[in-house]
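Subset of chains shown; positions unchanged.
Think of it as A and B in the order they're written, each chain with its own count starting at 1.
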Amino acid sequence: MTETAPIMALDLPMLDPLPPETQKYFDICQDKLGMIPNVLQAYAFDIEKLNTFTAMYNDLMLGDSGLSKLEREMIAVVVSSANRCWYCQVAHGAAVRELSGDPKLGEAMVMNYRVAKITGKQRAMLDFAFKLTETPDRIDDPDRAALREVGFSDREIFDIASVAAFFNMTNRVAAATEMQPNDAYHGAHR
Amino acid sequence: MTETAPIMALDLPMLDPLPPETQKYFDICQDKLGMIPNVLQAYAFDIEKLNTFTAMYNDLMLGDSGLSKLEREMIAVVVSSANRCWYCQVAHGAAVRELSGDPKLGEAMVMNYRVAKITGKQRAMLDFAFKLTETPDRIDDPDRAALREVGFSDREIFDIASVAAFFNMTNRVAAATEMQPNDAYHGAHR
């Protein structure tokens, strides 16, 4: 699997040249991350789609929240594991390893979050995200109550739900397009 | 069920007053649609979240696409039916009835899209959206090939995927928060 696959299985090339603002954003990615995440390149055939995606992503994953960035990445990986999404397990698994400094935690989120040595509060958060992914129609008052009982505020419940829901979206865009994660993620933070 | 339930089961009140631009947007909704869709009111506890949601929604559902607005709404309802999402089946079922002028088509999208009298191309589109919803991990080259065979371009495949993926997100936000659709949808365009 060492040869470089195309970024996605749909023939939708990046705009060339990119609009200056997009080019600038990609340059910043290259500088800060050492790469331009492939998801951004995949969306760059249409700048409006790229922009709405990044705006939502940045608000959810980087904005203010009672959930730590690590916790949001944990939700991302657990949802992506439930959906068996190649791109998101690779990219966000790396993020869990980086933010936690604990490679084993990243592996547990990918493989079966139930084995992870995490707090009871985090376990409740991931149980909610997993159920919301697998059987959204069965979510009911007792599920929200379980989150409140371990100390989550209604705003935090909204954030758990929004992050889990967002990755249910991106997992499906990635699956439908067979999006390939950047190779650099695989060995990072091991 | 005639009494008015709260818009969602989380206690996250709308900002009061709303920022002027949001208030203006809501006023336009009220004028044009005769209501402010509850999903917008639900998100209005945080204007950044409201804005990223509406930007993505408007691009996907109202922007340029090889898919008609009706076809995008058909995908929306089929995905929401697979996930049994109360809010989205009600609101987008009404949209299918309105855009098609065919109340029976709206019912079929909600109840079991396989009975609908639609084109083979539309059926392929909905089969893809349904499979992407139910088992995203099983989507593979033959699924994309099936769409190309009936005449969809790669850009249109992206749009089918994006719309299906988006409703997999919103269905879960609605389920997690028990979001209530506006009562006016139920009787509309019957």
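Rule of thumb we're sticking to: a residue touches a chain if its C-beta (ideal position, glycine included) is under 8 Å from a C-beta of that chain, and two chains touch if they have at least 3 such contacts.
Please read these numbers as outputs of a predicted model, since none were measured by experiment.
Colleague: Wait, 2 copies are placed, so what's the full copy count for the complex?
Modeller: Number of sequence copies in the full complex, not just those placed: 6.
To be clear about the criterion, only the chains that are shown with their structure count from here on.
Colleague: Which integer distance in Å separates the CA centroid of chain A from that of chain B?
Modeller: 22
Colleague: Under the stated contact criterion, what part of chain A meets chain B in this complex?
Modeller: Residue list for chain A touching chain B: 9-12, 45, 48-49, 51-53, 55-56, 59, 63, 83-85, 128, 132-133, 136-137, 139-141, 144, 154-155, 157-158, 160-162, 164-166, 168-173, 175-178.
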